[in-house]
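Here the complex is missing one protein chain, while the rest keep their positions.
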Amino acid sequence: MSHQLPPGFRLERKSNTEEFFINMGPQHPSTHGALRLTLRMDGETIVELVPHFGYIHRGMEKQAESMSYLQYIAMSDRQDYLTAIQNNLGVVIALEKGMNVGVPLRGEYIRVMLQELGRIASHLVFYGCFGGDLGGQTCLLFGFKEREMIHDILEEVTGSRLTTNFFRPGGSRYDVPDTFIPRVKAFLDHMEDTMKDYERFLSKNIIVLERSIGIGVLSKEDAIAYGCSGPVLRASGVNFDVRRANPYSIYDQFDFEVPVFQNGDCYDRYKIRIAEIHQSMKILRQCVEKFPEGPWRSKEKPVRLPVGRYYSEIETAKGLYATYVVAATTGEKPYRIHTRGPSFPHIAALNKMVQGHKISDLVTIMATLDPVIPEIDR
Amino acid sequence: MFVPSVTHPIGDFVRDWVPRLAEYLPASIQSEDLNSVVAFLINAVICIIAVCVVNIGSAPILIYMERKVCAHVQCRLGPMRLGWHGTLQTIADVIKMLFKEVYAPSGADKLMFYLAPLIVLIAPFIVCALIPFDKNLVVADVSMGIPLIIAVNGFGVLGILLGGWSSNNKYSLLGALRSGAQMISYEISFTMILLFVVMISGSTNLMSITMGQEGTIFDWWIFKIPVLGFIAFILFFISSTAEMNRAPFDIAEAEQELTGGYHTEYNGTPFAMFYLAEYIALITNSALATTCFLGGFFPPCIGIDAVDNVLKMVPGVVWFFAKIYFMVWCYMMVRWTFVRPRVDQLMDFEWKFLLPVNLVLLVAGAAFIAIGL
Amino acid sequence: MGIINLAPKILDPIPGGKYVVNAIDYVVNWARANSIWPLTYGTSCCAIEMMSSSMARYDIARFGSEVFRSSPRQADLFILAGTITRRMAPAIQMLWEQIPGPKYVIAMGACTISGGPFIYDNYSVVRGAQNLIPVDVFVPGCPPRPEALFHGLLTLREKILKETCRNPWHEGEPKDVSTMDRYREAAKTWAALEEMKDEQMAEARAKFKEENPDYKSTFKPIRVKKPDFPEVERVPFKRLGLTQQELFAKLRAKFPNVTVHTRGEDTPEDVVAKMPADCPLEVMLEKEDYLNVVEFVKNDPEFKMDYLIDVTAIDYDDHFDMVTMLRSLEIGHKIFLCVQLKKDFSIEEEKRPTSLLASIPTISHLYPGAEIKEREVYDMFGIKFENHPDLRRIFLDKDFVGYPLRKDFTHPEMIRRPI
Partner (left out) sequence: MQKQISTIQYIKRYLKRCITGPWSLICGLSVTLKYFFNPKRIVTEQYPENRKTLKMHDRYRGRLEMIEDADGNNHCTACGMCERACPNASINVLATKNIAGKKVLGRYVYHFASCTQCGLCVEACPFGAIRMSPAFEVATTDPNDLEMILNKKEGQG
């Protein structure tokens, strides 16, 4: 029987039942933005999945070619908007490598603290979306409730809630205000209590366990082969965290663990993020204790990079975020900037994970991958 | 000529007055039968109006309540700006929906499409007519009350199936099929629990089921039979939640998966009817739970005369509605706490857990009656 | 909505009917203005702020708008949260058409008002939602905070309250502002004004100069003092695994053609030796060696490059540099393989921008993750990957003309950056 499949589908037809195709997105509540998935279904079971990207492709890399480096820092906010502050650092580190400027200790502490706050904020959104996508709307609000406290801190420090545009080569744009450390302390104390509630609410819930254990298993080999990173990779049993493997900033001075889980299913991906929130809080506690006085920025220099290629990688909340800057002439403008976002490979591996699962499981798996679509499409 | 009886306070009044007014009619058409038929018809109209008022009137209250309950669970305020603490919010919503544009999607079966919400609305209305709100306040005091409820409840799924199928949308169809499978499964345990109640109370008439619970709070069916009654109540709670398609068993709507399920393609008034039906079903199910387990319109006496006399001064209707709203609140707390199981897990839960437990419960109940009473 | 608009026609002739119409107006408008159900729609950053606004802290439920409908048929309000791309535009138009009237649109954020950060040098973003659908309220900001969105909601509320049966809601028209370049327009009009002013002022200026020959401005702008910061030396980050020299030497022993980017008289070894510790080794390969080298570094026990970071390319005048970034998760070192792909200049010059100019074997059978990365490079640069299982465009429509990340790329709707 000759049967023309829509583009992207590859599997041979196996069963004799009538298969049908469902189009999910680009406007669908659980695709986390403008992602479109086409599903090949056998009843409620997914046979194959093809993702379609590009609904929010904004041509950032093309635009970057006519922008100055500083302007590109502002542009990088709009990639992974859940942790814009981390994207800033990724770009800035690449620029620092080119300009060969260092950062004073206080500046590094500011960086690490904001990074970890951003990571907690992103994981809280994950907590909310995970619960929300499973059908518990209350979780969604719980996750966002604590996130607002972080955004208050970020707003006070950087001047904006989401698009921070804060770090500069050699430090950051401003020093932190005096209220910063007390606020972070208050936040940590509050968060400690709240996390207990939140974990009680979801972590042991039998329905959550039933819906996430053994669902969307990504084996260690597949996770590496597809280039997954961050919590998704670590949930599959690979101990890889850029903060440990290539410690940037001053992450080598802190005592924290990199949580690694072995099963690679949805529940492990959930647990690992909860564990990471605790680790981030641990780092923040150390920062609060040791926060140094002194200059927060090194001497301001015009942002001009010598000819060459500069590469930086950091660990954002989602995974490995790499920036590749090509400077063909010494000057303010790049020849080309390329960004490697962590979510892109995760969606590529999605097909591997959902095969044989139900459409409801797709929602769970999407939630635990925690993709940010504009970072994929750029 | 057989004319079914209708008991409510105005009923006797109407029955008295119809023959008196009939005397003014020409003698040739005067007859006893006619009088009773006319009296019945008048009573029926009054009852229909009463049922409509109770149901449609309470739906906005429930929607408002739901919004407030969920808001407070989620540490926020809920509607605040329209009327005192947003009390008028749902009224504004209803008026707005009535004046929205209405259209059916292309390729939809128009007749079925507009018929479906009506069918969904019918079932809870009929159930409501059977519920005794007070000693002499029941629209239809049928002797086969429980079987009728079981029969009528199965009707609601038809509307959902029709709505999903006629929308010409894959998501709607998936939602409708899910809900069909779910409701047919859960109907069984729903029926079993009601049978349990019938068994221990020895009657299928809702009034006599209620009357069997007269006395203190420990005479209610939930407490009268130790442990078994409570388990039966919990099982009833679960299966009625599934019957109503409410979260956490709302896999038919499953906003995150199916963007609304069977009512994805509905707008304006038909959608409002689906929306209303959901809440009317909520109130009828709560009323059923109250009647069968929580002592109906009897106050929660505790055996101390001084307290009981005060409690008995409050009319039964008030107690009945207080219990209904407590039940509704329970349903809401559950809805805003739990996540949704997957469709096959839901079936597993019914066939592998609820149904066996139900059967054991029936046997245990029978044994209890055989030994204890 | 049809019925209510007939109300004046029916009721006006009846005495006192006017008051009834007014009463209906009042009630219906009150209901419409206070019960605004938004559609769940969001593409990017603004969507997160829209979500925040419905969460506990800001709570859009206070306005009765927490009922986010995921089906457009039950919504009243379309909050355009996030950038609109050309690929998304038809979906947005369709969503808007599916919302039953009366329906309202809030354009949230700079992207939906004017294109925001993506106005210039951009080939994929629609400059403003007005081009597609009529917009009622504009909420500027990037992204606007939740309070700003509420202000937009209140503004919309006032707008709805102005409607009556006699002046009912009607579908607006989209407005074409896609080619609008506000910067250039403002500069152009100003230049014209300036020319006129110069003519008018010429005499006065000459007179002023005559009267005050040694005029000096009293205005002395004060430079903002910037705090003094110390110079800080950069400390290279820690690196795991083999050093660049070891990697290079080992690779060169196997593949003698491998070099690195050199400038001046330096030998490749010198360049590698001078690299800072945290700079990944980037080696240059011949196209013929590419597949062999990748296979070698993947399987060799000393390299063990099992993790593909990324595949990307850089466009130069006569060649592409295709960079494959590899990493060993176990050992920790990185290696970047740079392949120079000469452009195929046998193609006629007019056809070059729209045709594939180079080709290279795929590595997707070695690294499954490379599949989408290679699709991206194909989409953006027009480099063909031989034996690729599914070589389709990934971000752009299949009928998109040209390859945007080439330096000579042009697009009819692209506006060059003015400064």
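For clarity, chains are labelled A, B and C in written order, and residue numbers in each chain start from 1.
Everything that follows uses one rule, which is that a contact is a pair of C-beta atoms (placed from the backbone, for glycine too) under 8 Å apart; a residue touches a chain by one contact, two chains touch by 3 or more.
These numbers were taken from a predicted model, which means no experiment stands behind them.
Although it is not drawn, the missing chain touches A, B, C when the whole complex is taken into account. The chain omitted from view is touched by exactly one of C:A56, C:L251, C:M325 or C:I383, namely C:A56.
Among the residues C:K18, C:H170 or C:K197, only C:K197 touches the chain that is left out of the figure.
Here the missing chain is touched by one residue of C:A7, C:I113, C:V126 or C:L396, and it is C:I113. Residues of chain B that touch the chain left out of the display are 69, 72-77, 80, 333-334, 336-338, 353.
The chain not displayed touches chain C at residues 56-59, 62, 110, 113-120, 128, 130, 135-142, 144-148, 150-152, 154-155, 159, 182-183, 186-187, 190, 194, 197-198, 201, 204-205, 208-209, 212, 215, 217-219, 221-224, 417-419.
For chain A, the list of residues touching the undisplayed chain reads 67, 70-71, 74-75, 77, 138, 145, 148, 155-160, 163, 165, 173-174, 197, 200-202, 204-207, 209, 214, 217.
In the analysis below, only the chains that are shown with their structure count from here on.
In terms of C-beta pairs in contact, A-C outnumbers the other of A-C and B-C. Each chain gets one centre point, the mean of its Cα atoms, and the points for chain A and chain B are 46 Å apart.
Averaged C-alpha coordinates put the centre of chain A at 18 Å from the centre of chain C.
Each of residues 28-29, 141, 145 in chain A touches at least two other chains.
The multi-chain contact residues of chain C, meaning those touching 2 or more other chains, are 55-57, 70.
Listed in rising order, the residues of chain A touching chain C in the complex are 7-8, 10, 26-29, 33-34, 53-59, 61-63, 65-66, 74-75, 77-78, 81-82, 96-97, 100-104, 125, 140-141, 144-145, 147-148, 151, 161-163, 170-171, 222, 224-228, 238, 240, 245-248, 252, 295, 297-300, 307, 309-311, 313, 320, 322, 324, 326, 335-336, 338, 340, 344-345, 348-349, 373-374, 377. Residues of chain C touching chain A in their complex: 40-45, 47-49, 51-52, 55-57, 70, 82-83, 85, 87-88, 91, 95, 117-118, 120-125, 142-143, 145, 226, 228-235, 237-240, 261, 263, 276, 278-280, 282, 306-310, 312, 314-315, 323, 325, 329, 332, 336, 367-369, 371-373, 380, 389-390, 392-397, 404-405, 407, 409, 416-417.
For chain A in complex with chain B, the touching residues are 20, 22, 28-30, 44, 131-139, 141-142, 145, 202, 205, 207-208, 210-211, 358-363.
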